[in-house]
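Selected chains from the complex are presented in situ; the others are not included.
Going by the order they are written in, the chains are A, B, C and D; count residues from 1 in each one.
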Amino acid sequence: MSFENRRVGTADRVGMAPGALLEDTHSVPAQIELIHYREHDSSAIDPASLQAMQTAIAAHDGVTWLHVQGLPSKAFLEEMGARFGLHPLLLEDIQSRDQRPKLDEYVEHLFAVFSVPRWQGDGAVLEQFSLLLGDGYVISIHDAQSDITDILRARLAQSSSRLRQHGADYLFYSLIDLIIDQIYPLLETFGGTVDELEERLVTNPGHRALPDIQSAKRTLNQLRRQLWPTREVISHLIRGVSNEPLLEAGLRPYLNDLYDHTVSVMDMLETYRDTVTGLIDIHLSSVSNRLNEIMRTLTVISTLFIPLTFVTGIYGMNFGNNADSPFAMPELRWYFGYPLILSVMVAVALGMILFFKRRGWIFSRDRF
Amino acid sequence: MSFENRRVGTADRVGMAPGALLEDTHSVPAQIELIHYREHDSSAIDPASLQAMQTAIAAHDGVTWLHVQGLPSKAFLEEMGARFGLHPLLLEDIQSRDQRPKLDEYVEHLFAVFSVPRWQGDGAVLEQFSLLLGDGYVISIHDAQSDITDILRARLAQSSSRLRQHGADYLFYSLIDLIIDQIYPLLETFGGTVDELEERLVTNPGHRALPDIQSAKRTLNQLRRQLWPTREVISHLIRGVSNEPLLEAGLRPYLNDLYDHTVSVMDMLETYRDTVTGLIDIHLSSVSNRLNEIMRTLTVISTLFIPLTFVTGIYGMNFGNNADSPFAMPELRWYFGYPLILSVMVAVALGMILFFKRRGWIFSRDRF
Amino acid sequence: MSFENRRVGTADRVGMAPGALLEDTHSVPAQIELIHYREHDSSAIDPASLQAMQTAIAAHDGVTWLHVQGLPSKAFLEEMGARFGLHPLLLEDIQSRDQRPKLDEYVEHLFAVFSVPRWQGDGAVLEQFSLLLGDGYVISIHDAQSDITDILRARLAQSSSRLRQHGADYLFYSLIDLIIDQIYPLLETFGGTVDELEERLVTNPGHRALPDIQSAKRTLNQLRRQLWPTREVISHLIRGVSNEPLLEAGLRPYLNDLYDHTVSVMDMLETYRDTVTGLIDIHLSSVSNRLNEIMRTLTVISTLFIPLTFVTGIYGMNFGNNADSPFAMPELRWYFGYPLILSVMVAVALGMILFFKRRGWIFSRDRF
Amino acid sequence: MSFENRRVGTADRVGMAPGALLEDTHSVPAQIELIHYREHDSSAIDPASLQAMQTAIAAHDGVTWLHVQGLPSKAFLEEMGARFGLHPLLLEDIQSRDQRPKLDEYVEHLFAVFSVPRWQGDGAVLEQFSLLLGDGYVISIHDAQSDITDILRARLAQSSSRLRQHGADYLFYSLIDLIIDQIYPLLETFGGTVDELEERLVTNPGHRALPDIQSAKRTLNQLRRQLWPTREVISHLIRGVSNEPLLEAGLRPYLNDLYDHTVSVMDMLETYRDTVTGLIDIHLSSVSNRLNEIMRTLTVISTLFIPLTFVTGIYGMNFGNNADSPFAMPELRWYFGYPLILSVMVAVALGMILFFKRRGWIFSRDRF
C-alpha cells in the first residue's frame, strides 16, 4: 500500500467543498478504450467522443464498455458526469486515488471501487480501480500505468466467449474477478520474501532482521485491511442491490465463486501472519542464542585460566626465601618441582575441559 | 485528549440534579455569529438577541445558522433552551465539555456532539463541538479559541455555493464534514512524530524512548476511542432518524461519503498502531543489542588478558631459585628467554583476536 | 471488589432450595427510612410498620419511598415479600450481597441490582444496591454502612425539586444516577494511585512494583466486569420493559444520559488500562536497566584492571635474575624503570577510560 | 477435565454407524432409583422394571423420576429407548461420556447434557450428567461414583417441599441447579491452589513453577469451555423451546436465576484468569530477580578483589632488585611499607564497599 499517497491524497482535499473536483496535476494523459459488443460481433468505437457511447447505449442493443487507463482529466470526468448523470461525490471518488474498496448504490447505476495490489520494490502498492455498472454499459477506470484488462478484450474478440453471451453485469463481474486474480501472484512474491527472511534469520540472525519483519507485518496488515472491504463489497452484491435489474439472477454462482476466492486469499494471509509472527520469536531466540554462545565461550575461557593463575600465584609467593623452615614451600626445592606443577596445571585444565564438555557447555551444537 | 479535563469536567457534576446547569467560571465570553441565508442572498443578523433568530425561523424562508465560538454563558444557554424548547439534559451536554461523540434524537430536533482533535504541545487535545439541527436552523457551539467555521462562511458568501442551494440539513452535514477534515492534518503531525521516534530509536536507542512510545500509544488509543462513536453517529444518520423530514433523501450520498472518511481515518490509525506496537520491539531489541555489544567487548578484553596473565604467573613462580635442578624453570636462564616469552604472549593474543574476529565476535557491525 | 465476600456469599447457599432465605447472621440492624411525597408536600412515615406504606400506596396519590440502609433481617424481607407480592428469588437476591448488576422484570414491578464501588484500604469494595420499582413506590436496599441517599432526601425537601414533580420512575432513575455518580470520585482516587505507582516505578524501580501493578490491573478488571452489566441494565431500560406503564416516555432522555455516563466511565477505565498495561513494560525495562547499569559498571572496573594486572604480571616474572643475558628484562635495571612502568599503566588506564567514555559506556545517563 | 477420556471416548466410535451403541465394558453395574411423587405423597418404585414407570407416567398423575447413578448397560439403554421412544443418537450421547453440555429438542421430550466438575488429585475431572424431561417424568443419568442427588430425594421426602408442589419441569430445573451448585466448592478448591501457588512463587520462585502455572491455566480454560455451552443451554431454555407445554411459564424466574449463577461463575473464572496470567509475569520476574541477585553479588566480589590484586601485582614486580636507582620501588624498602600497603588495600576495599552500598548494589532488599 502506498501509505504516503493515501495520506497526501485525502489531505489534499481538506477544506474543499464536497463533490468539487481537483485541478489536473498529472502530466501523462489517460488512455481511453471504448468497445461495443453483442453476442455476434464486437467492435471498438472512437473513444474521442462520449457522444458515440451514449448513442450506443440508447440503442439498448449489446454492451458498451469504456475503459480508462490512468487518471482521467477533470474535463473528461465532468463530461462523463454530465452525460451519464453521475453524482459529484462519485466523480470525486474516482479522482481521489486512495479510496477503500466499497460499493455505492445509486438509483441508475452501481459504483464500486477496488484496489489492485502490485509489488513494487519490496512492498505492495495499491492502485485504485473504479467500476461503474449502468443499464447496458460498464465504465472502468484503472489509475495505473500497466493495463490488466487486455486479457478481457482478447476474450471479447473470440466469438465463442461466454462474455459475449452475457450482459453488462457479467462484464462487471469479470472485471472484479480480474482484480482479485491479481492478488495471487503478489501473494506468491510476498510468500517468497517471507521464506527468504526466515532462511536468513536462521543462517545470519543479527543482520537488520527486525525492521524487515516489521515491514513484512505491515504489508500483511495493509493487504488484510484492503481485503476485508473487498469481501464486504462482494458479500453486498450477493445479498442483492436495490436496483435489482442491474444484476441478473444467473450471476449469483459467479459472485459466490468470487466470495470464495477472497476468503481463500484471506486464509493465505492468515497463514502468512502465523509465519511472520513466529519470525519475531525465532529472531529474538536466535539473537539471544548467538550472544549466549559468545558469552558462554568467553566465560569458559576465563574460568579455565583463573584456577591455573591461582596455582602460579601460590608458587609466586615468597615463602621459599625462608631457608630455616622445612615447611617453607619445599616444592620449590624439589628436583622435579617445576615439571610436576606444570603437569598438575595441565591435569586441572584437562579435568575442567572434560567437566565442561560432559555437561555440554562447550563443543555442543545446541541452537534455538 | 485532554485527559485531565475529562476527569474533572464530569466529576464537577457529581451530586448535582440531572439537567441543572453549572455556574459560569470561565472569564472569556463566547463569540456569537448569526447568519441567515437563502438561495439568493446571505446576511448576518445581530447576534445580541435570539428574538431576531426566532422570527427568521418562524418565517420558514431560508436557513438560519447560529454559531457560538467558546463556551456560552449559563444565561445564554437558558434563554436558548427556553426559545427553542431544548431539553435540560441537552443544555447540560453542551456545557459539560467532555462528552463522547453522540447523536440524540429529540422530537423537534437532532442534537449531535463531536470532538475536534487539535495537536497541542506533544499530544492531542479534544475540543467539544455541539450541533443542533432544527426545522430551518442550525445551532453550532464550538468550545475552543480558534474558529474552524470561517471557511463555511466564506462559501456562504459565494452566490454559486452549493450550501446556499440546500437546506439546513446540508449545513449540518457540512459542519460534520469540516470536523472530520480536522483529523487529517492532525494525523499527519502525529505520523511525523511517530516517524521521528522510530528514527531516534535506531540512532540513539536509550534515551527515554519507552515513555514516549507509551504516550504515542495512548494518544492513538484516545483518538480511536473518539472515532468509534463518531462513526456510530454517522452510521446512525445514514440508517435514518425518527423525525425524517429533518434530513432530506438527497443527503444520503454525502453521509455515505462522510462514513467512508471516518473509516479511512480509522484505517490510518490502525496502520499507525502497527508501527507503534512494532516500536516497542525495536526499542527493546535496540537497548538489548547495545548492552550486548558493551558486555561482549568488555568480556573479550578480559578473556584476552586472562591467559596472558596466566603466562606471566608461570614465570613469576619461584622455582628458578632452585639452582640444583635442570628442570627448575630453565627458560628463565635462557639467553633469549624473556623476548621469547613476550613473543609467545603476542602470538597467543593475536591468535585469540583472529579467532574472535573469525567468529564475528569483534569488529562486526551486527545490529538489531 | 471484595473478592472473598463474593466467593463465600454464593457458596453459603450451595445445597439450599432456590428462593429459601438464609438465617440472620449480622449483628448490626438495618436503618429503615420511609418517605411519602407529592408535588406539594413530602413527609416521613414511621418505618416501624410496612402497613402504613401499603396504605399510602393504595391511595394512588404521590410516591412512597422505602430505603433500607444495611442488610434487612429475614423477618423484614419475608414481611415485605408477603405485602408486595415479591418472588422468593427476588428476596434471595437482596440477601445474597454479591449479585452482578442486573434487571429482572416481574409482572407487577421492576427489580434491579447494582454495585456501589467504594475505595477501601488500597482496593475497590463493591456494595450491593437493590432497587424495586412498583406502581407508585420505590424500595431501595443498600447493603453498606454509609448512606449515599441523603442528597436525594435533601432535594425532596425542596419544594422546587424536579423529583417532587415526577413519579416513582424518576426517583428510580435518580437512585441509579446517584449510584453511577459514586464511580467518579473512586476513579479519581484510583487514577491518583496509578499515577503514584508510575512515579515510583521511574524513581525507585525495584520495590515490590509487580504485585502492585497486578493489583491495580485486577481492580481495573473487576470494575470493568461490574460496569458491563450496569450498562446492559440501562440499555435494557432504554429499549423498554414489558410492563410499560412503570416507565414514562419522558424518562427516555434521562436514561440516555445515564447510558452516556456509563460509556464515558468505561472509556476512562480503558485509558487507565492502557496506562497500567504500559506500567509493566516500564517496570521490566526499568529493572533491567538498573541491573544493566550495575553489571556494566562492575564489568568496566574489572576490564580496566585486568590489562594493568597483566603488566604487573610481566614485571613479576623472574627473568631478571638471569644476569648473563642483556635481553633478560633490562627494564628492571633501568634508572627510571619503575616510574616509567607506572606511567605506562596510568596511560593505559586513562586511554581505556577515555575509550569507554567516548562510546558512552560510562558516565552516561541513558535510562529506559 | 479428564483430557485423555475425552479423546479416547470419541475415538472409540470412529467408523461405527451413527446411533449404534457400544458393547458394555465397565464392570460396576449402575445404581437405579425410581421415585414417583405427587403434592401429597412420594414413594419409591421398584426400579427393576421400567414397565412400572411407564404405567405411572400413563396415569398422568404426579411426577416420575428415574435416576441412574453410573453408566447404564447397553440392554438397559435399549429398553429405555424402546419404551420412551428415544432417538438412537440420544442413547449414543448418554453412553459417550464426553459430550459437551448441550440441549437437544425432540418432539416428545427435551434432552440435556451437562458436565459435573469434580476435583481429583490436582486437576478438575468432568463427569457427564444426562437429563431427559418428558411429559410428567424426568430421567437423569450421572456417569460417576458419588451421588449428588441425595439432597433432592431428602427434599422430596418433606411434605412442605416446593418440589412436590411443582411439575416435572421444576425437578428438571432443580437438577440443573444442583449441577451448577457443584462448581462453587470446586472453584474454592481451585482458588486455594492458585493462592498457594502465588505464595510459593514469591517465597521459593525456582521450583517447577511454570508447569504448575500452565496446568492451572489449562484447568481454567477447560472449565471455561464447559461453562460457555452450559450458559448457552440455560439461555436456550429461557428463550423457550418448541414443545412449550414441557416448561411452565412460572419456571422463567428460576431459569433467570440459573443464568445469573453461570454468569457469576464465569466472572469468578475471569478473575482467576487475571491472577493466573499475572503469575507468569511474577514467576519470570522472580526467577530473573533471583538470578540477578546471584550474579550481582558474585560480580561485586570479583570487582572488589581485582583492583586489590592489581596492587599486589605492583609490589610483586621485580624492580626493587635494582639497588642503583632510588626510583626502583622505594616503597619496598620503607620501614612501614608493608603495613602501609595493607592499609591502602583495606581503604580501597572499604571505599568500594561504601560506594556499592550507597548505590544500593549490595545489602539492599529490592525484589520484584
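Heads up, the rule we're going with is that a residue touches a chain if its C-beta (ideal position, glycine included) is under 8 Å from a C-beta of that chain, and two chains touch if they have at least 3 such contacts.
Not measured: the values here are computed from a predicted model.
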If 4 of the identical subunits are displayed, how many subunits does the entire complex have according to this structure file? 5
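Rule of thumb we're sticking to: only the chains that are shown with their structure count from here on.
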For chain B and chain C, chains touching each: none
By how many degrees does chain A turn when fitted onto chain C using C-alpha atoms, rounded in steps of 5? 145
Same or different: at the chain C/chain D interface, is the fraction of residue numbers used by both copies above or below half? different
Centre distance in Å when chain A and chain D are each reduced to the mean of their C-alpha atoms: 42
Could you tell me which residues belong to chain B and also touch two or more other chains? 295, 299, 302, 306, 309, 313, 316-318, 329
With chains as vertices joined when they touch, what's the shape: line, ring, star, complete or other? line
Sort out for me which residues of chain B touch chain A in the complex. 151, 155, 161-163, 174, 177, 181, 184-185, 187-188, 191, 253-254, 256-257, 260-261, 263-264, 267-268, 270-271, 274-275, 278, 281-282, 285, 289, 292, 295-296, 299-300, 302-303, 306-307, 309-310, 313-314, 316-319, 321-322, 324-325, 327-329, 359, 361, 364, 366-368
Write out the stretch or stretches of chain A touching chain B in their complex. 3, 6-7, 10-11, 13-15, 17-19, 87, 89-90, 92-93, 98-100, 102, 104, 106, 206-211, 214, 217-218, 221-222, 225, 280, 284, 287, 291, 294-295, 298-299, 301-302, 305-306, 308-309, 311-313, 315-318, 320, 329, 332-339, 341-342
